[in-house]
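A single protein chain has been omitted; all remaining protein chains appear in their positions.
And now, chain A:
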């Protein structure tokens, strides 16, 4: 009996090892056969009842055998790729059980792999970097610095540059501008982001209609989400008290807080100059707040405030009340946390500086980066009727823009799909938990943000990707290439292992 490896096309009528591109270990004499009719003394003989293992190491292209769990040492070196496990039988009635790992191996292969994983990692760790007088360190610092600049962490970038004696290539103002736009995008305030971009980089979006289109699609999605600034002003809630705004837990109504809460809404609504848009809806809202000031919870207010008249949104209405229910029943724990926070903070502030505090925070919200969106109460366009109308109108504009784009630049399947996906959100009673709901996830803002950022940087003749990201991409691609070329060590190295 011979156990070994063969390339494709090797004669299957002969024991492995005898022919070209085949390798074998034979039980009768214990010899190893390396593509040759004459064997070399290799290991012990084997016979009925013995468990013979054959392990090909794709890192160093060697092969060793095991007998009953004991490694017999390397049998072949410089093996070609693409070999198949082969067993050759020559005695009539011989029986072989093959185990490709479906049962535990007698030999501890896991332990063997552990050793190689450690070896590969040590090889990476000790890779010679040819350090000439701090060259390596300088390069690393440059990479870090450019990364910070790229993503607009200007304060950190400045501090880092100062402490490492570097110059930042981009002007500080420029970084801040980009950062401002990025914050807006990440906060879901796409309308403002687009507007700001147009102000600061007048020709950018004109020259990039596809980019503008994708930004607008994102804006539409944010409208559905209730986070875009255009619908937020219509939402009947100040950014402070609005549920989808992450800062809001602070001002969530704990029962004792209701009076101040109600007052805040009034003051905010007027200060925003949006109360007039609300018509009857606004009054019911504020009524709700006031009438419930004693001990009613916030969700009741919500419930009342949603008495919409738009017929086609009836189903939404229904679903909304369902959400409220589900919120009260299942999310209580989470909310309780917010309560305690709220209580703790507001108890000290009290009524006295309530409004002044809000003014302050209002200013803040322009610059504050809020990536998160609150998942507790999700309502279409933040629950405002006017906002929904605005969203639908915007959708029509978007449709028109898409048609125009197609006329001017020809068909674009990416754009088409993008728009279709965005519009699909409206087909569901609860867009967030719909199959296309992941578009609403704040994390989806990041690619948009990054594309916009790169586009801006390109206009400044700066790399559209930071070198750090480039290096990471390069490393990942290399690993992929290694895998395709059959270089086994890539199995024990991933880029993620080095990102902590």
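As a convention for this text, a residue touches a chain if its C-beta (ideal position, glycine included) is under 8 Å from a C-beta of that chain, and two chains touch if they have at least 3 such contacts; residues count from 1.
In the analysis below, contacts and distances are computed from a predicted model.
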Practice task
Among "Solute carrier family 16 member 7", "Armadillo repeat-containing protein 8", "Fructose-bisphosphate aldolase" or "Adaptor related protein complex 3 subunit sigma 2", go ahead and choose the protein name stored in UniProt for the chain not displayed.
Solution key: "Armadillo repeat-containing protein 8"
Handout entry: Candidates A:4, A:27, A:43 or A:431 - the one touching the absent chain
Key = A:43
Problem - Touching residue (missing chain; options A:21, A:117, A:142 or A:464) - result: A:117
Completion exercise
Among the options A:94, A:108 or A:135, the absent chain makes contact with A:108
Handout entry: Touch residues of chain A, complete complex, unshown partner
Key = 43-44, 67, 69-74, 108, 111-112, 114-115, 117-118
